[in-house]
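Note that one protein chain is taken out, while the other chains of the complex remain in position.
By letter and in written order, the chains are A and B; residue numbering begins at 1 in each of them.
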Amino acid sequence: MTTDVQTTTPSSPPTDQLDSASRLRRSLSLLGSLQGYIGLVLIVLVGIITKGQIFWNQQNLTQAIGAFSSRGILAVGETLVILTAGIDLSVGSILGLGSMVSALLLARHGLSPFAILPISMAVGALCGFCNGIGTAWLKIQSFVVTLAMLNVIRGIDRQLSDNVSVGTQIVTSNGTLTKNSHAFQAFGTPGHNVLSGVNLPFVGKAGIYYPVLALIVVVIVFQLLLSKSKLGRHIYAVGGNPTAARLSGVNVTAVTITVFTLCGLLAGFAGPIDAAYNASADPLAGTSYELDAIAAVVIGGASLSGGRGSVVGTFVGALILTLLDNVLGLNSISDNAQLIIKGLIVIAAVVIQRPDFFRSVVSAVRRIPIPTRARQSTSTPEES
Amino acid sequence: MRQCRVAEQQLIEVAKALSLDVRVLVMDEPTSALADAEVQRLFKVIRDLTQRGVAVVYISHRLEELEQIADSVTVLRDGHYIGRRDMSATTRDELIGMMVGRPLRELFPRTADDDGAGREERLVVEWLDLAGDRRAGRAALHDVRLSAHAGEIVGIAGLMGSGRSEVLQSIYGGYARRDVKIRMSLNGRPYRPRSPHYAITRGLALVAEDRKGQSLVLDNTIAFNAGLAALPGFTRLGFVRRRKLRAAVRDHAAKLRVKAPTIDTTVRTLSGGNQQKVVLAKCLMTKPSVVLLDEPTRGIDVGAKAEVHELMNQLAAGGSTLLVVSSELPELLAMCDRILVLCDGRVTGEFSRAEATQERILDAAMARNGGAR
Partner (left out) sequence: MKRYRFLITGVCVTAVALVATACASSAPKKKSTDASGNKVFVVGYSQSNNAEPYRAQLNIQLRYFMKQYKNLKLLPITDAHQSSATQVGQVQNFIQQNVDVLIVSPNEPDPLSAPVQAACAKNIPVIILDRSVNTDCYKSFIGGDNVAAGKQAGELAVKDLPDGGNVVELQGILSDQPQIDRDKGFREAIAANPKIHIIQHREAKWLKESATPIMQQWLQQGQKIDLVYAENDPMALGAYLAAAAAHKEKDIKFIGTDGLAIPDGGIRAVQQGQLSGTFIYPTCAQEAAATAEAIVTGKTVEHHQTLEVTPVTPQNAADLYAKYDDARFGSG
């Protein structure tokens, strides 16, 4: 009935036998881009060379990462959205709202931090849900929806606070902090750690600075979500080719709404951190934070057209941004020079992330075209 | 332009090239999405051009076209020059031999003994109406009927824009429910298409017309793409069982002879034929009982074509039902047990394997009122 089709060249069935070099490359590409790590190492080296122990000590690094922590958490949420080829411009406003809600709940209603955090997350999730509905259901472009929500949420924030900042260090009549106020500082007021007294690796009994801990936990949880769960694959599919995703059985609407909700949830999660870091919530808190978040995502190797990127890559991007700021500050570089340098670094980071970057650099240097992978045919050309 | 179907886009590309004052015209697969009537019109234009002194390089793997239009033919394979022949001095078999090293009869391996006569009815569409959508380039369907048995390959023929892809998509649930009025049954029980996800759970699979635009996430790996539709079967508590999934993907890729270094190769780097095999692997991993194929061998080399046809045979032999839309009549005539013809969204003809000829199908495809049978 049927005969096996033969080919003159042996067809190699796809194998999983990788040599160690390509296995390393493959695992690195899962965890962000190689170029991102190189950039991070470079900045750390510059810091160590120029400032030595002043830069490379636990306190400085903790403070530097802690200062960027809320923006880093925003960047993780933004990664999810950007992976689906959307964008969320309202994360800064949602953070501000979460920050203000946390401060108001503490100052005016005396709630404990354990009650404040879930409420702030719920508020953020609700804002994100609105973004998702606007994008997926009303089919408005996410840029437009989230730009509008940026203003709406900021307006609500300012209305709630009557345009004045609200402090979180509430003192009682005899000059000490209230119990809840004191506990609230654990969210990230400088100098306050959590889990102090517990003997932990690396830090001993000094405890951990919560913003750093929160950022790392968020990164781990969402990296696992993206790489190991079904939702994660759906997110990559929707961003890579929404039609193919839909025809493969992915519910694109549900995935879109979910990523925006998660993004808002994370912004709400970061709200108390921002309020505690400043020991107050400002009605304008979080303004322009979305730009930092998007910068971290892009430096981390994600593509704004969706389908490419990872949470760990974003984390590396966030580290690059904050350590760069730290190294420049410790070296007392002038403000204007800092702006220029940071801008150039962002451009450089994006350019070297391009897949064919190394190849085009090497070929330009060598002036020989690098051969792409080609199989050798065993047959000889015939003459006519 | 986006609203035009692939075939219309191809014609516009050709028109664009012809609008320039050319001395040398290179045409790369200009007819892969055109049906026969349009191809003849194109050939007339090419003959006019050559008479005016224009040199035409015509790249194609459709040998029947080359026989009509080419003066000489050069064969390339895997980036190597194989040989050059005068068209009049060579045979189709020799050309295929140079292209692939296998004879013609193995390109279309299906014979009259293979059809699923006598097996149970698997898919019955009693009536199907589809609202057209000008902006999306979707043709309307009126009162389409079809049925298919287990182990049967049913072909759907017609000119472009006649609604062939729309039939498959309607059955698959790719359109909004309010646009599709349908009564159909699957395995004897009534079936209402809801969504692609629902279709997959009920044993339907679709290989869409435009593999790059509709079926593949090009920047991702073979493993990702092949496993995408079958994820629910490999997921536990929301987490994907990666090792099991990759083993299954490796299995299917080996069976389909996908030529790639590993299953982590980016799909964008694969040839058209291998890309199509990845799409097929994705469908097969959902263990479908009905496979809907829309132009399954468009734009792929002869070797891969033969392998796809062989696969279709195997699926049918295993009891699956196949619906195949194709613009290549030789393919339909050779591979299908029955052929349905559409014109302007209506069924204008239905032929068994014995009855079907190229002329009858073309007549039905171009008939405006009623059908020829």
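The rule is simple: contacts are C-beta pairs under 8 Å (C-beta built on N, C-alpha and C of every residue); 3 or more make two chains touch, one makes a residue touch a chain.
Everything numeric in this text was worked out from a predicted model, so none of it was measured.
Engineer: Report, in label order, the displayed chains that the undisplayed chain touches.
Structural biologist: Per the contact definition above, the missing chain touches A.
Engineer: Pick out which of A:L74, A:I87 or A:V166 touches the chain that's been left out of the picture.
Structural biologist: For the chain that is not drawn, the touching residue is A:V166.
Engineer: Since one chain isn't shown, list which residues of subunit A touch it in the complete complex.
Structural biologist: Counting over the whole complex, subunit A touches the hidden chain at residues 51, 54-55, 57, 59-60, 63-64, 67, 107, 158, 162-167, 171, 189-192, 274, 277-280, 282-285, 325-326, 329-330, 332, 335.
Keep in mind that, in the parts below, only the chains that are shown with their structure count from here on.
Engineer: What's the distance between the Cα centroids of subunit A and subunit B, rounded to whole Å?
Structural biologist: Taking the mean C-alpha position of each chain, the two centres sit 42 Å apart.
Engineer: In the complex, go through subunit B and note every residue touching subunit A.
Structural biologist: 77-85, 98, 100-102, 106, 109, 111, 113-114, 172, 174, 195-197, 199-201, 206, 208, 213-220, 222, 224, 227-229, 231-232, 235, 238-240, 242, 246, 250, 253-254, 257-265, 282, 303, 306-307, 310, 313-314
Engineer: Spell out the part of subunit A that touches subunit B in their complex, as residue ranges.
Structural biologist: Contacts found on subunit A: 1-3, 5-9, 11-16, 18, 26, 228-231, 233-234, 236-237, 240-241, 243-251, 307-308, 373-375, 377, 379, 381-384.
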